[in-house]
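A single protein chain has been omitted from the complex, and every remaining protein chain is retained in its original position.
Chain IDs A, B and C follow the sequence of writing; residue 1 opens each chain.
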Amino acid sequence: MSQLIKAGLVGVTGYTGMELARLMTHHSSMELVRATSRSEAGKTLADIYPFLTRLPLGELVISQPDPADLAAECDVVFLAVPHKTAMEIAAELLDEGVKVVDLSADFRINDKATYEEWYATEHTKPEYLAEAVYGLPELYLDEIMGARLIANPGCYPTSAILGLTPALSAGLVSTENIVIDSKSGTSGAGRGAKVGTLFCEVHDSFKAYGLASHRHTPEIEQEISKVAGKDITVSFNTHLLPIDRGILSTMYTTLSGEHTVDDVLEVYTEFYADKPMVRVLPKGQLPETRYVRGTVFCDIGIVVDPRTNRLIVVSAIDNLCRGASGQALMNANLICGLDIDEGLPMAPMMP
Amino acid sequence: MSQLIKAGLVGVTGYTGMELARLMTHHSSMELVRATSRSEAGKTLADIYPFLTRLPLGELVISQPDPADLAAECDVVFLAVPHKTAMEIAAELLDEGVKVVDLSADFRINDKATYEEWYATEHTKPEYLAEAVYGLPELYLDEIMGARLIANPGCYPTSAILGLTPALSAGLVSTENIVIDSKSGTSGAGRGAKVGTLFCEVHDSFKAYGLASHRHTPEIEQEISKVAGKDITVSFNTHLLPIDRGILSTMYTTLSGEHTVDDVLEVYTEFYADKPMVRVLPKGQLPETRYVRGTVFCDIGIVVDPRTNRLIVVSAIDNLCRGASGQALMNANLICGLDIDEGLPMAPMMP
Amino acid sequence: MSQLIKAGLVGVTGYTGMELARLMTHHSSMELVRATSRSEAGKTLADIYPFLTRLPLGELVISQPDPADLAAECDVVFLAVPHKTAMEIAAELLDEGVKVVDLSADFRINDKATYEEWYATEHTKPEYLAEAVYGLPELYLDEIMGARLIANPGCYPTSAILGLTPALSAGLVSTENIVIDSKSGTSGAGRGAKVGTLFCEVHDSFKAYGLASHRHTPEIEQEISKVAGKDITVSFNTHLLPIDRGILSTMYTTLSGEHTVDDVLEVYTEFYADKPMVRVLPKGQLPETRYVRGTVFCDIGIVVDPRTNRLIVVSAIDNLCRGASGQALMNANLICGLDIDEGLPMAPMMP
Partner (left out) sequence: MSQLIKAGLVGVTGYTGMELARLMTHHSSMELVRATSRSEAGKTLADIYPFLTRLPLGELVISQPDPADLAAECDVVFLAVPHKTAMEIAAELLDEGVKVVDLSADFRINDKATYEEWYATEHTKPEYLAEAVYGLPELYLDEIMGARLIANPGCYPTSAILGLTPALSAGLVSTENIVIDSKSGTSGAGRGAKVGTLFCEVHDSFKAYGLASHRHTPEIEQEISKVAGKDITVSFNTHLLPIDRGILSTMYTTLSGEHTVDDVLEVYTEFYADKPMVRVLPKGQLPETRYVRGTVFCDIGIVVDPRTNRLIVVSAIDNLCRGASGQALMNANLICGLDIDEGLPMAPMMP
């Protein structure tokens, strides 16, 4: 049997860290050898996550985040820490020759000024921006396979970019007047103790937040502008769902000509024909977040509305899996020469 | 003490019937004297709704829906039955001289052909269309007070029309390119036994349905076209939330000029100044369905996005209360000469 | 119109404070004139609770908790603060001649030593223990009407004591071997920001906690021992439900003789015949928390199991309403000479 690839995880205490631990439990070619946390160092993973008891990973002792140690022990390191913190650690690890999959936003925005405007902080490692590859395999497969620094996409942008790309790429829709109405499960808000995400504040309710101001806006605009070959400004708006996992984005675009739903479906089906983790649904079917739960699938449904001359695209992903740790593992698999889907469950848990 | 107004309810077994029973329990000027159901006649309300045990209404014996009996005993009758059935009963009751609040869609659409196209059925009582008053008190207060047939608005239309009216009325936004992205709690799907609304099919999930094809579309277009004074076509789209009650609509419009959020808020605040059941939220606040739970409030939040030249309006209502039985009771109060808010709880149940 | 009774609320920011604000909104004989919070003083209630916007109570300005001010302005004061804090404020208010309804545990346990053992703190106001009346109206109606200090019962004890009292009082069951298996909604855990009560930690899960060690144990034992006329030790155990509100307790007792379910139902029905806020369900029906949601009802279901010679009693209450603020309002009504149910909604919100 060949040597296992050794992976490290910086920031194990959040939901994305938890999700990566879940996925690594079933990975047969990659092993998690380091998991770090400033507050929990010294405990085992099973100490903080009882659900890992009696599993091999449960015995892993959490360590302090030490780049030298990570570099000595790991082939690839996942960064599941807040933006700004991530850029510092990433730079140290890269300098030590370790591959990095950064789940934060720090290397997603190509333009330093745009990053600094939306994230309201200085980018202190701009020298790595050029080499960072945006880790959306359906768009950048070759680049990812040769990369050493992956900017793992945001959850909302993953759903939006995969949903809009075929239509923009084929010129089916106008680049003007695009509205993205997204709804996310609560795990996207993180595992910090806040009144606003207490059970009794979220359960049996629904709200809009961050309208016209979400930080994922420039990331979406950057990527779909590349696809369209011209600058696009979108109206991107977010809502909080009383579910654990899942993002569903409803995207409103204007048809550029008389395209039927069959025409559009053909374009989408063709575009994703050799990309098995995107599922273009048959005419008349629409995505549901449960159908992608726990997986890296992105489900896409298509509606053409002749009354308003619109193409409506609906996409659904699991925000923690495809929108974060699952996609990070796809990228890690690729930069380590493994099959893209190793360790990734493809059948969702239903119900 | 003055005489109690006597009310009847045709169709007590659904969620709207249930909600009306709840509200009538606390009404001091109107009494429910008839509740009908073909399948449950002969039982008491407490037999089918154990939560009404030891309450006066719990002892009411459910009767067969007999127009003559209803006419003899009631001053006003609520129809909580499916469309098409409603128009037949309404006609009989009106002919007997009883006031009718119809919760179905049968008298909402002024134009017979439009109704028949969207509802795919013949309208057999078109002679009552002209006199039916659309029961949205913020728009038609005077007409309602003089009416004998109220077409109680649909749940989605209530949220959309209240949200868009001030902007359209003041000309703040274009009549083109309006997108309404609505999300509804599951009680809106009714109390019929269907696999699709089982707990395990809805819980912890979210989906789009009925995109660009929902029957509430012509109702919205009819009303906002009147407001704007010109024909408006909207893109209206619906989603299913894993909550019991609540509709939140996010509405995307294009500003007609350089209006700031303060300008828009002033228009909205002014418009609803003397209409206390609509709450225009302060700048920076957005509605949440829980804040209107169990009430007839419609909460409205305003966002102006200069990047895309858009006014985004978010409205929230309780689909069963403001979107159905609570609004029906507002209308019944008005046509019976009572205060609009009698029997209506105004403080939501939190959490 | 007669003078409104003036009430104060110390501690408005938790779920019990929120619930009291909801109930006071619809009270016609009592007015909330003071609401205090150390952290939120100076804001209006609508500032912190947007759902009170456009309601009279929303304009109330939150004040610092000042006993002298409360005494000057209020006839009765509700204490919705943690135990230990409550006893200090209660003493000051009583000394100023104000009636107090204390929602904390500070005056529930008659025996100082027992309190100090279970709550692990010194009781510094033991001189008020003797006069405090345990505010369970079904047991202590007369005492409550003459009291100036009410120890408002705990949520779990309310469900357990109401469920067990008729059987113990009539000697239908043994005082040995009683097991109380209780399950509570998450609002019982309070509104503090803790990881353990985040939406994603509670939703779609269920757990036991505090087995054989919950602080409500001595309160239950004290009251049912009085009922039975002998010391009772119970096994009381608690679980966390992914719902907002509601406690359901399943109580296992041993029959003292050959009692049929009809016999037992007769005893229960008789016992609660003149106590309309307890509903003994017909044979074959069992309580559901939704049927008491938002109300002060306690629903009780009875099962006799001849195979194991057991009487199983199931009771359901709303932990925030009957288990806290609603019961507090019942008590305040009583000590102020009002009808017990003023301001209290009796029809639950369904669904």
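The rule is short, and it goes like this: a contact is a pair of C-beta atoms (placed from the backbone, for glycine too) under 8 Å apart; a residue touches a chain by one contact, two chains touch by 3 or more.
What you see is a predicted model; the values in this text were computed from it and never measured.
For the chain excluded from display, the touched partners among the shown chains of the whole complex are A, B, C. Within the set A:181, A:204 or A:342, the residue that contacts the chain not displayed is A:204. From the options B:191, B:226 or B:275, the residue with contact to the chain not on display is B:191.
Here one chain is not drawn; of C:204, C:231, C:270 or C:339, the residue touching it is C:204. In the complete assembly, the contact with the undisplayed chain comes from A:294, out of A:135, A:294 or A:323. Touch with the hidden chain on the side of subunit C covers residues 177, 179, 181, 183, 185, 200-201, 203-209, 211-212, 233-235, 237, 239, 241-246, 248, 250, 252, 286-290, 293, 301, 303, 305, 307-308, 310, 312, 314, 316, 351. Residues 15, 18-19, 21-23, 25-26, 49-55, 57, 187, 203-204, 244-245, 276, 279, 281, 285, 288, 290-294, 297, 299, 345-351 of subunit A touch the missing chain (whole complex, contact as defined above). The missing chain lies against subunit B, touching residues 15, 186-187, 191-195, 197-204, 242-244.
Methods note: only the chains that are shown with their structure count from here on.
Centroid distances built from C-alpha atoms place A farthest away from subunit B. Shared interface positions of subunit C, i.e. residues touching 2 or more other chains, are given as 15, 187, 203-204, 244.
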